[in-house]
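With one protein chain removed, the remaining protein chains of the complex are shown where they sit.
Residue numbering begins at 1 within each chain, and the chains themselves are lettered A and B in the order written.
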Amino acid sequence: MSIFDPSRRKFIQTTAASTGAIITAKLTTDAEAKSVLKPKQVTEPAKVNILLRVNGSEHQLMVDPRMTLLDALRERLQLTGSKKGCDQGQCGACTVIVDGRRIVSCLTLAVMQEGHDITTIEGLGTPNNLHPMQAAFIKHDGYQCGFCTPGQICSAVAMLDEVKAGMPSHVTSDLTRSPKMSAIEFRERMSGNICRCGAYSNIQDAIAEVAGERT
Amino acid sequence: MKFDTPASSNPIDQLKVIGKPASRIDGPLKTTGTAPYAYDRYNVVSNQAYGYVLGSAIAKGRIASMNLAAAKAYPGVIAIVTAENAGKLGKGDFNTALLLGGPEIQHYHQAVAVVVAETFEQARAAAYLIQVEYVRTKGYFDLADEKSKGVAKDDPYTIAESAVGNFSQAFSSAPVQLDASYSTSHESHSMLEPHATIAAWDGDQLTLWTSNQMIAWSVGEISKTLRIAKEKIRVISPYIGGGFGSKLFVRTDALMAALAARAAMRPVKVSLQRALIPNNTTHRSATIQRLRIGATKDGQITAIGHESWSGNLPGGSPEAGAVQTRALYAGANRMTSNRISQLDLPEANAMRAPNEASGLAALEQAMDEMAEKLGMDPVVFRIKNDTQVVPDSPLKAGSTDSQANKNRNPNPPFSLRQLVKCFETGAERFGWHKRNAKPGQVRDGRWLVGMGTASAYRDNVVMKSAARVKLDNRGHLTVETDMTDIGTGSYTIIAQTAAEMMGLPLEKVTVRLGDSSFPASAGSGGQWGGNSSTSGVYAACMKLREAITVKAKAQDPKFDITNAVFADGKIQSKSQSILLADLAGSRGLVAEDAIEFGDLDKRYQQSTFGAHFVEVGVDAATGEIRMRRMLAVCAAGRILNPKTARSQVIGAMTMGVGAALMEGLEVDKRYGFFVNHDLAGYEVPVHADIPHQEVIFLDETDPISSPMKAKGVGELGICGVAAAIANAVYNATGVRVRDYPITLDKLIEKMPTMV
Partner (left out) sequence: MKAFNYERATSLAEAVAKVSHIKGAKFIAGGTNLVDLMKLQIETPTHLIDINDLGLDKIEASADGGLRIGALVRNTDLAANQQVRRDYAVLSRALLAGASGQLRNQATTAGNLLQRTRCPYFYDTNMPCNKREPNSGCSAIGGYSRLHAIVGVSNSCIATHPSDMAIAMRLLDATVETVRPNGSIRTIPIAELHRLPENTPHIEHTLEAGELITAVTLPKPVGGTHIYRKVRDRASYAFALISVAAIVQRDGTGRVAVGGVAHKPWRVEAAERDMPRGAKALTAGILANAQTTHDNAFKVLLVERTIASVLNEVKG
C-alpha cells in the first residue's frame, strides 16, 4: 500500500538543495578538531511571519523559527509576566494557557502556536482588576519572591478547569469517577510548578478558596 | 542612631500597624506579572543586546586555546568577551573563584566567554561555535577522601575550634555515650530566578539592573572587579526571584553583562542558563560530622563534642557544622571543631542558614539517638539540657580584637531564650504524646508512620542599616533604602514600620528598595535583614518626627511638643493637632538616619529558637518517604508581620524537607563537577511533597536586639527540620539513616522483608 503522490518528491528535493547547512563546531578537547575550525559561511534561518493571538489581541510578528513561545511573549511582545526559570520544562514558571489548557511556553516554538488562543498572566487580571485567583494568592500570601507566581496562577486557573471537566490525576482513587475538588488533588496537579520559596501550603489555601473548598 | 542600651517603650509598641498580618504591598504587582525582575526590564534602557555565557567544560586546568572565529562570524554576533580581551580585572573580596575564568580554570562551568548578539537565539547558537581546547590538571573532588587533610582555621565568620573543661575524659567516663557520624550533601540554592543582569554604560558610568541581595556590597565588589570608582556604579535590584544566599555576591551574570556591554558598546542583558546554576554559582558544601555525647543515666549531658568537615576552593570558608553546638545545650565539658579541606568543586558559600542548617541536621539526630539510649522522650531530654547562658563562648566570629574577646563574659546570658516553651507548646499542639517511642509500630495502610522532633536554633545578627524618609504635602511618606526584598516581605514590614512611626495608614506609605542611590541598608542575608532594616527605618522616622515637631513648634509656638503623638496623619498634642501634610509644605520634609548597633550583641547572646514537629509516612515496600504533618513553634522576638513571617518559616521548612529527603548535588569524582545540574536532576520539593504546614510564633519581644524588639526569622525555620524528619523516619521504620538526603535506597535494605 502506498499513500504517496509521486509528484511531490521533486519539490522536496528542491527544498533540500536550497537549505544551507549550518556548520557545527562543538566544544572539544580534541586537538584534531582544529582542522575543522575554519570559519565558514553560516546562514540564518528564514524568518517566519506569524500571527499570535495573545490575551485577545492579535500580533503580526516576524520570528526566528528558533524562538520559543516564551521568548516571543517576553522579548517581542513585552509580556514579561511569564518567567524563564529553567527554559527546560522543569519548573513551570513559564506556564501560559493555550486554548484553555496550561502548557509550558519554553518548550514550544512560537511558530507552532499560530492560530491558537494564548492567555498569559497579564490577560488574567491587572493590579487594579485582579482575577479571583490573583486576589486569593495575595490574601493567603501564596508567594514570596514572586518569581514562580505568574506560572502558579496560570496553572491554578487552568487546573481547576481540568478538575471541573472531570480529568483524572495520579491521585484520583477511582478512575471511572470524576475527581474531587480536594487538597490532595490540587497538590498533585500543581506539582509542575516549583516554588523554591516554598509557598506551597499557602498556595494551596488560595486555590482551595477559589475552588470553593475549605480544607 | 546608636542602639547600645535595651529598648524601652517606643512608638513601635503601639502595634497599630506593626504586628498585623498585612498582605504584601507588592502583591498586586507580583501576582499580575508586573513586578519587574532584572531580565524583564526591557524599558529601562533601549537597544539591549543579548549575552549568552559559556561555561568551562573542565573542572580544573587551563585553556590551551580558544578559537572564536566561527562564533564571531555568526549572523548577529556583536562581540565576544573572554579573559583574553576583557582587560585587567580584579577580584571581589566575597568571591573565592574568579567570575571569568581563563587561562586558568578553577571549577566546572566557570564562565569562559560571553557572546553578545542581536537576539537570544543568535547568541546561544554562536556560543556553541566557540572552540576551546583545555588541559586538565588533577583536582580534589571527594570530601571523604580529603577529610583527613582538613585544617581548622579561623576566618571572619567562624572560630574554627573551641574547648571547655575536659571533653575526652568526661566523654569516656560518661555512663551513657553516643559516638556517631553523619553526612550532609552538597546542596544548590536553586532559587527560581536564575542570576540575571542588564548592564548599560553611559560614558564611564555603569548601571546594572540585576538580582542581588546586597546592594552596597555589590557596588564595592563591582568596583574592585572592574577597577572603577564606586561612584561610577549604580546597582538597581528592586525585585529578586529568590536568593537564599546565592545572590549575596556579585556573580558572573553581572560581570559578564558589564564587560559585554562595554565591548558591544550598547546595553546587554544576560541571564544564566539553568544548567549553569549549580556549577557556575555557589552551593552549600557537603559536610561530614562526628557527634559524641556523654550523659548521666538521668539524661544530664556531661560531655558534648561536635566535629565538622567540609570542603571549598582554596581561600573559601567552611560549612561550619559545629558552631551552634557551643550554645544550644548545657554540659560542662565540650569541644567543637570545624575543619576545611581543599575541594576543586565549584565555590561553596552561604546558603540559607549556613552552618546551622547542616550542623543541626547532625546534632539533632544525635540528640534523638541519645534520648533513645537513655530511654527518655526526646522532648524531655532537650528540655532537661536547656541552658540560659552560653556554655562555651570564649571567642566569637568576627572578633579580631583578642583583648576584647578576653574580657568577655565566658558565659554570656541569652538575651531571651524560650526554647523550652517552644517544645512545650509544640508537643501539646502536635499531639506528641501519641508518638510510640518504639519504632516501626504504627501503620496506616501501606504506610509506616512516625513522628520526629528537633530544636531549631539560629543566631540573630544585627547590622548597620540606613534609610531616608520623605514626607510630601499630601501627607504621603516615601521610604528609600537599598534594602532588598527577596521574598522576605521587606517592602511590607518597612511600610508597616514607617506607618507605625508616623501615624499613617499603610496606604500612605510608599517603599522604594534595592537601589544604590538610596541609603545603604543591612541588605538581605543571614536573617539580619528584616530586623536591621526596619530599625534603620525606625531611626530615620525618629529623625523625621523631630523635624516635624520642630516645624510644628515653629508654626505654632503654643504647640506643646512634650507629649506629641503621631496619629491619623497628624501630629497631636492635647487638643491641638496639625496635619503632617501641612507641615511638610510644598517642599516636603526629608530625614535620613542609620541604626548602628553597640555591643549588646557581645554582652548578650542573641539567638532565635524553635521546635519542629513532623510526621512522616514511609511506604512499607518501597521506602518512599512522604510528609504528613509539619509544625514549627518559633521564638524569634517580636513578629513584625505574622503573615509574611509565617511564609518565611513555611518556606524554610519546605527547603528543609528538600535537604532531608531529596536534595543532593551528585559529584562526578573523575571530572569534578555536579552532574545533576538542572531542576529535573536536582530535585527540590514540589506541591505534592508538602502537606499543610502549621507555624506558631511565641508572643515575645526582645528589647536587647533592636528598637523593633524583633529578631531574624527567615532562616530559623530551616534549622533542625532535616533532623526532625530523619528522626521521624527512624520512628516509622526503625532504620537510622545518618547520610542525607534520606532516600529510599538507604532504607529498603534494612526494612523488614516483603512477603
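FYI, contacts are C-beta pairs under 8 Å (C-beta built on N, C-alpha and C of every residue); 3 or more make two chains touch, one makes a residue touch a chain.
Since this is a predicted model, take the numbers as computed values, not measurements.
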| item | value |
| --- | --- |
| Listed residues A:T95, A:T119 or A:Q144, member touching the removed chain | A:T95 |
| Residue among B:D145, B:D668 or B:D699 touching the omitted chain | B:D668 |
| Contacts of chain B with the absent chain, listed as residue ranges | 57-58, 121, 124-125, 128, 275, 446, 619-624, 626, 661-662, 666-668, 670-671, 675-678, 680-681, 683-689, 741, 743-745, 748-749, 754-755 |
| Chain A residues that touch the omitted chain in the full complex | 1-5, 8-9, 12-13, 15-16, 19, 21-22, 24, 26-27, 42-46, 48, 65-66, 68, 87-89, 92, 95, 101-104, 106-109, 111-112, 155, 159, 162, 166-170, 172, 175-176, 187-194 |
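FYI, only the chains that are shown with their structure count from here on.
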| item | value |
| --- | --- |
| Centroid spacing, where centroids are CA-atom means, of chain A and chain B in whole angstrom | 31 |
| Touching residues on chain B, where the partner in the complex is chain A | 23-24, 26-37, 39-40, 42-43, 54, 57-58, 67, 69-70, 72-76, 119-122, 125, 128-134, 136, 189-194, 239-244, 271, 273-275, 486-489, 643-644, 646-648, 650-655, 678-680, 684-693 |
| Chain A residues touching chain B - in the complex, by the definition given at the top | 23-29, 31, 33-34, 37-40, 42-44, 64, 66-67, 71, 74-75, 78-88, 90-91, 93, 120-122, 124-128, 130, 134-135, 137-139, 141, 143-150, 153, 171, 183, 186-188, 190-204, 215 |
